[in-house]
Each structure stands twice: as C-alpha cells, then as structure tokens.
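Quick one: the structure is below, and I'll ask about it shortly.
One protein chain omitted, others in place.
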Amino acid sequence: MNSLTIFMNALLVLVAVTGLLVALARNPRRQVFLGSLFGTELALLFFLWQAPDVAVAELAVGGLVLPALVLLTLARVEGRSK
Amino acid sequence: MNHFPEVIAAWLFVVGLYGIVTSRHLVHLVMCLGIIQAGTYLLLIAGGYRFPPAAAPIFETAEQTTLTSVDPIVQALTLTDIVVGAAVTALLLAITIQIHKSTGNLDPQELRLMHRP
Partner (left out) sequence: MMERFRQIVALVLGMGLFTLLIWGWSALPNFGNYPGPNGDIVNRSARAERQVQNAVAAVVFDYRGFDTMGEEFIFLATVMGVSLLLRKPGRTTDEQAEGEQVIRKAANQPVDSNDAARTSGLVFVGLLVVLGAYVALHGHLSPGGGFQGGAIVAGGWLLIYLVGGSEMFHRLSSVVILDRVEALGVAAFILCGLVGWLLDGRFLGNWMPLGQAGRLGSAGTIFALNVLVGITVGAGFILLLREFIKHLDEVAPRRRP
C-alpha cells in the first residue's frame, strides 16, 4: 500500500462523507456549497484515476454551471429579494 | 480492499436515494439526485482503472501507444453521463420553479396531497 493508494482511499472516504453531508443537510443553500465541494473532490479523484477529460468536465459542470443554476433557482424560489 | 471504489459508489447511491425519499425541499431532492449520478461516475471510471505505470489515454508520440493505459471507453461514457446529468438537473430545477409559482409550496411530502379541484 503505497502513498498513492492511501491518498486515493482517503479521498474516497472524504467523498463518501461529503455525499452524506449533502444528503443530510436540510438547508439548500448550505447544500449548494457542499455540492460544489463534492464536485471538486470528484474532479480530483478522476484526475488521480488517470481520467483528465472527465476531471475537466466535472470541474466545469459540477463546480460552475450546476451550483449557478441551483443558486439562481433558490433566489427565485426563496424570496422576493435576491 | 480491492473493491473500495465500488463500495463508495454503492454508498453514494444509497445515501442519495435516502435523501430523495426523505426530502422536504425539492431543490434538496434535485441535489440528492446529483449524488446518485456521482456514484455512477465513480463506478464507471473505477472500472477502467489500472494501477501505475498505466497512464491517461493521451498519446503524444506513437511509442506511447505501446505502453499500458487506462480504459478510454468508460471515460467517454462518463463524459456523456455528466453532460446529460447537468441537463436533467436544469430541467428539474425549471419544474421546481414552476411548482413554486403555481402552488407556493416546495415540500415533496405536502405536494403529494394535492386536493386541487
């Protein structure tokens, strides 16, 4: 078990914990930031797993476009003032 | 632990499903769907991984194609998966906005009891 495997497994555990936090967080705004962190961890994991194309895609989509859409939805839905 | 990524993928799947079933806010539900999709990405990419010195399927010189690499087909599937996941999430969020506009309520448990005439 060299250091790379240990790091990968630690990152996997971190992904699992972040995923659990996203599902258990009841406040959607907190969820958005956790979700963005989740996407970044996934991108790092994909990069370690020798999948750079997928890592860039996950960063761009899960870290940029999706949190923006969710925040815009929340602003629309949760109140009359942005 | 030679199936650890698959274990984490199953964990994400079940955690996301639990979040969807017990959700009280439609936006929270949509994000839990994203967790499930992330579980499938993990399963796919982990299925095509080889230990080092296997490298990414990018070959600058012709000699590099003779070296061992990871599976590019699974990465292509995951790429499509990610884009379609983003599109589905956007559509679900638009539906959420419309539901809020017409009922003012965003609780999935309340919305099931629609007694509209």
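So that you can tell them apart, the chains are marked A and B in the order they are listed, and the count of residues begins at 1 in each.
Just so it is clear, contacts are C-beta pairs under 8 Å (C-beta built on N, C-alpha and C of every residue); 3 or more make two chains touch, one makes a residue touch a chain.
Source: prediction; values computed, not measured.
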(request) Could I get the residues of subunit B that touch the absent chain, sorted low to high? (result) 2-7, 9-11, 13-15, 17-18, 21-22, 43, 46-51, 56-60, 62, 65-66, 68-77, 79-80, 82-84, 86-88, 90-91, 93-95, 97-98, 109
(request) Can you list, in ascending order, the subunit A residues touching the missing chain? (result) 52-53, 55-57, 60-61, 64-65, 68-69, 72-73, 75-76, 80-82
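Rule of thumb we're sticking to: only the chains that are shown with their structure count from here on.
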(message) Quick check: how many Å separate the C-alpha centres of subunit A and subunit B?
(response) 10
(message) Quick check on the complex: what are the subunit A residues that touch subunit B?
(response) 4, 9, 12-13, 15-16, 19-20, 22-26, 28, 31-32, 35, 38-39, 42, 45-46, 49-54, 57-58, 61-62, 65-66, 69-70, 73-74, 76-77
(message) Considering only the defined contacts, which subunit B positions touch subunit A in the complex?
(response) 1, 4-5, 8, 11-12, 15-16, 18-19, 24-25, 27-28, 30-32, 34-35, 38-39, 41-42, 45-46, 48-50, 52, 54-58, 69-70, 75, 78-79, 82-83, 85-86, 89-90, 93, 96-97, 100, 106
